[in-house]
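With one protein chain removed, the remaining protein chains of the complex are shown where they sit.
Moving on to subunit A:
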Amino acid sequence: MTSRLRDSLRTAASDVPAYPVYEKALATARRSRRRTALAAMAALVLTALAGALLPATGSSVPAAGTDAALPDRVGVPPRGSLHATDRPRIGPSSVIFTGRADGMEWANEHSIIAIVGADSDRYRIIKGEADTRAGANTVLSPDGRQIAFSELDSTGPRVRIVDLATGDSRTVDSGIPNTVQVVPVAWSPDGRTLVLRDTLPPNDDALSIVTLDGERIRLAEAGEPGSPVAFSPDGARLAFQSGRNVSVVDLAGRRLSSFTLPPETELAGKGAWSADGRTLTMTRHEGMRWSLRRVDPTTGRDLGALDVPAVSGVTAIRLLGWSADGSARVVAYQPAATAEVRFDIFLEMEQRLAYANVSTVQVLALGRGAGTPTTLLTAPQGVIAIDVADNVIRGGQVRHANPPTAFGPRFWLWTGLITVLLVGIVLYRTREKLALWLDDQRVSRRQAAD
């Protein structure tokens, strides 16, 4: 019944010439191959870039830097900085710091922990909890390779430890039930033991010694909130302040000694033990002038002032440790102009280090016999807490630093991906017009060639 249509089709097709398309088909195929190869290469490059920059875990371990040094200044990490677990791994760190400067906080006033590479101005960040203070409740291991910080989620509080060389992380806790918050306050010299402080309801604290192997010992004394815990250089003893008392205990939690501090005197910091482990260092302040004194760790007997310069005009100082040349390394807390408290009278250490009362921090060298402190590291306004790896303190090296500015790799990665996505969407939505335009171009080229 459609024979006429069949005939019509065959008749109409009968005088159609054979189109001379052989050469053109070959040219089209070769052009198409070139485009496919280029697209594949571009995809390969993008994939390689993404693989290098996107967060991922891996087993490559950067070598520990032999040139670990204190940067002479630190800067607020650029927006879009890589995270501590991103590739490439940063490896051991020299300095970590926290604060309330623009770019140092994220959602709902949570803190960003800034991490500086051991021997270069590579920066990484960790998004921490609110009121995170480097050196007080967020601590860098002695070799600068691990950071311990508090973490709080729906399953409860714990301490997370991130290995900066591998990107691996793990959690530890004190095992104390009903704890409201647990923070790390000190690393042992071998980096295998942490001291944790639990906040217990209604208004109590507890210190625990926790090994990374899982052993946990709760100490009898609570420890003073805001006060440092100092491991002896051999790692066998630790000293901490509880009220006006200083206690020295061994790693089994046995009390070795305890003594009462005179007024205006505090345990100096994580570097309070002398290098030989025979004396403890205390800070004493007169008004806003702070100096260092030695005491006997067994009896608390004052052994006299150290032959290092005093630090004036600060809310407090904390002793980080001793460098190879015998000079002390301290953090000096500069008072905030807007502070609503006086620092030249009695004030709890926690208040002296509080966010609202500190404008910035400096790391100072207090040389033996020197007349004045030497400023080794400066930080922007709003950086109010800092911790330095023990090996950097001991090595005593300071390097000229040039902190990164503008935007970090994550910003550019996401900007690039979003741009590619938007261009893809635009091309997809205009594909019909684009195809017509390309067809027109092809026809025009052919007409021009003919």
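Note that in this section a contact is a pair of C-beta atoms (placed from the backbone, for glycine too) under 8 Å apart; a residue touches a chain by one contact, two chains touch by 3 or more; residues count from 1.
One rule holds for everything that comes next: contacts and distances are computed from a predicted model.
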item: Hidden subunit of the complex - UniProt protein name among "RNA polymerase sigma-70 factor, sigma-E family", "Thiamine pyrophosphate-dependent enzyme", "ABC transporter ATP-binding protein" or "Transport permease protein"; value: "RNA polymerase sigma-70 factor, sigma-E family"
item: Interface with the unshown chain - residue positions in subunit A; value: 1-6, 8-19, 21-22, 24-26, 28-29, 32-33, 431-432, 435-436, 439, 442-443
